[in-house]
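Here the complex is missing a single protein chain, while all its other protein chains stay put.
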Amino acid sequence: MATADEIAEHARLADIRQRWWLSAPALIIIFFAAIGPLAIVLLYSFMVKGDYGDVKYWQFSLDAWTNVLLERDIFDETLSIADAHLVILWRSVWLSFLTTVATLLLGFPTAFFISTRSEHRRDLWLFLITIPFWTNILIRTFAMQEVVRNEGIVNSVLMALGVINSPVQIMFTDWAVLFGMIYVYLPLMVLPIYASMEKLDFRMVEAGYDLYATRLGVLRRIIIPLVKPGIIAGSILVFIPALGAYVIPRVLGGGKSMMLGNLIELQFGQGRNWPLGAALSITLMVIVTIALLAYVRNAMRSGASHGH
Amino acid sequence: MGSDSAAIDVRGVSRIFKGAGQDEVRALDNVSVAIRQNEFFTLLGPSGCGKTTLLRLIAGFDFPTEGEIRLYGEDIAALPPYKRPVNTVFQNYALFPHMTVAQNIGFGLEMLGKLKEEIAARVAEMLALVRMSELKDRRTSQISGGQQQRVALARALAPRPKVLLLDEPLSALDFKLRKDMQIELKRLQHETGITFIFVTHDQEEALTMSDRIAVMNKGRILQVGSPQDIYVRPSERFVANFIGDTNFLKARAVGAKGGKVKLDLSSGGSLSADLPPEGLSVGEVTVVVRPENASISEIKGSDFAGNVENIVYFGTDTHVHLKLADGLPFIVRQQNSAGSTAAVKIGDKVGVSVVPGTAKVIRD
Partner (left out) sequence: MAIRARRSFSIKTQPGFTTIAMACFFLLYLPIATLVVYAFNSGESVAVWQGFSLRWFQSAWQNSLVQEAAWRSFLVAGFAAALATICATMAAIATTRTVNYPGLTFKYAFINQPLMVPEIVTAVALLIFFSRIKVWTGYTGIGYLVLAHTAFCIPFAYLPIRARLENMDLTLERAAADLYAPPWQAFRRVTLPLLTPGIIAGFMLAFVISLDDVVITEFVKSPGQETLPTYMLGQLRRVVTPEINAISAAFLALSLLLVTAFFFLNRKKS
């Protein structure tokens, strides 16, 4: 007869096997419709572009990767920095950064406001933040368009007040894209900060005031350090999708204020340069991964310093 | 050792948890105990002593690393919990929140494939037994803690288990309710005639309810006996210390006669004490004296003497804290019946008399 120890070990292995079977459908679907294709993208970035889109199979070249940052002159074949790509890359990073800062400046006080309401009211305010969050991104972008168009609210109000005589062009500028991204990603900043702030023990704030701290002192020395995990989480949750934004710059920026996502799409559409599109996709993913890793390291460090 | 007539016979059971690297935690270390039919048996010990691990092994939620567990002679160590005729009352009750009181109580019978009428009859019987008939259609979240406790009991008793396991079931209740439930549990055990194995860290609870108690520490059973046995004749320092208040004295044996031993205390003075069953070791020994078996007296004619360090009033009695000449503390408990209290003050040097036959020599 088997010993009790062997029975326990057998049960453990059977349990692990069963757990693999149970997770198999999810893993297979994600492999075929999310992770696997990424490997193909990597492969495509090293192939020669086809004449009418797609690639020439198994003809390898590094052209796509050199084209990410450099361009070959069509006449004398010399290489120079691809200004257009660099501008778009820089705009993606810069606008994403500005969006993160702006949503933080707006979102932090909002999260503070919600978490200081009475328990009953808090749910209602939170609900009000959640609604735009769940509204289709296209609808929200379209709504923003209504605001910043030449005939939109901003221009109408400014003209009615006599501040300006003719409409200010906001649509199809970086400003429109920035406003759109702030508007769309604001809830993504508020929610994680609120989640941290909700756990904040306000007796610590009381203790701060008791020990002669000013309002600014309490904010700077007590509240912000304690909700830092939420601030970092919110920043990353805004920065990463902003980097890969596609719908917002397409609608509000048009061809004039493109971001990386639109540049990628262009290669698969009119550009007919799939390898370049693939290389740009990998570039975007690498930037996002770096941001994510920085976040994970930071989160682990702050987690360790808080002792849990 | 156990026989086949025992309800539960634990033989040489160890449970070793593998820690990081080469570390091993012996949650149970070669434990043997036989629990008789129809008795109220208590596993008593501090948290981490292995009492809950032993209970989980009997219930089947865990398997022993070594040894066997027999239920009426049959080895059940490898049976899964749903094949063991043993039921548990969980510490947090573990009532199913999506079922009513009656559905909870009927669950075990339903799983055993009993007929509907039979289940209904048994559920009604159990509801009456725990006095919960009016609340049978309530959700378990809509009843009080004490009522949840009774439902948990009824649910575990309904399938007529051969042994009922109770994992600190009273620890979540407040003091008054706990007292009531102690009596209720005792009544249920008497009425159902089922063997109860009760786990607790509360020595008072163990003393008031049990037929027999096993005192555990660090994965071992130190002493098994009736409450009186364990209180009056603790086998070693840990048991004496864990159950009730105790004074420990250092002494040297100077002569034995008829199960009694004459001792010279290291604080000066002398005492006559019972010998431990296994005989006496050479050299210094430890003697225990319960505070209620000592009294303050004149130094002349007393057993030994000490200085009064503190006097603490408790209502029914007063504790006089003494320091003996060898530096050991000693507490005397005085009953506060009118006028009986000897008038002592802090700083007084007083004598202590021990009721003859109450001092015991123990293993250290």
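Should a chain be cited, it is by its letter among A and B, assigned in written order, with residues numbered from 1 in that chain.
Please note the rule applied: a residue touches a chain if its C-beta (ideal position, glycine included) is under 8 Å from a C-beta of that chain, and two chains touch if they have at least 3 such contacts.
For clarity, every value in this text was computed on a predicted model and none was experimentally measured.
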item	value
Full-complex contact with the absent chain, from A:Leu186, A:Ala233 or A:Met258	A:Leu186
Hidden-chain contact residue, picked from the options A:Ile30, A:Leu62, A:Val163 or A:Leu211	A:Ile30
Touching the absent chain when the full complex is considered, from A:Leu69, A:Met285 or A:Ala299	A:Met285
Footprint left on chain A by the chain that the document does not show	15-16, 18-23, 25-27, 29-38, 40-41, 44, 54, 105-107, 109-110, 112-114, 116, 123, 127-132, 134-140, 142-147, 149, 151-153, 156, 183, 186-187, 190, 202, 205-206, 209, 215, 218-219, 240-241, 243-244, 246-247, 250-251, 260-261, 264-265, 268, 274, 277-278, 281, 284-285, 288-289, 292
Residues in chain B touching the chain absent from view	59-61, 80-83, 86-88, 90, 92, 94-98, 107-108, 111-112, 155-156, 159
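To be clear about the criterion, only the chains that are shown with their structure count from here on.
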item	value
Separation of mean Cα positions, chain B and chain A [Å, integer]	60
Chain B - residues contacting chain A, complex	63-65, 77-78
Residue numbers on chain A that touch chain B, as the complex places them	2, 4-5, 7-8
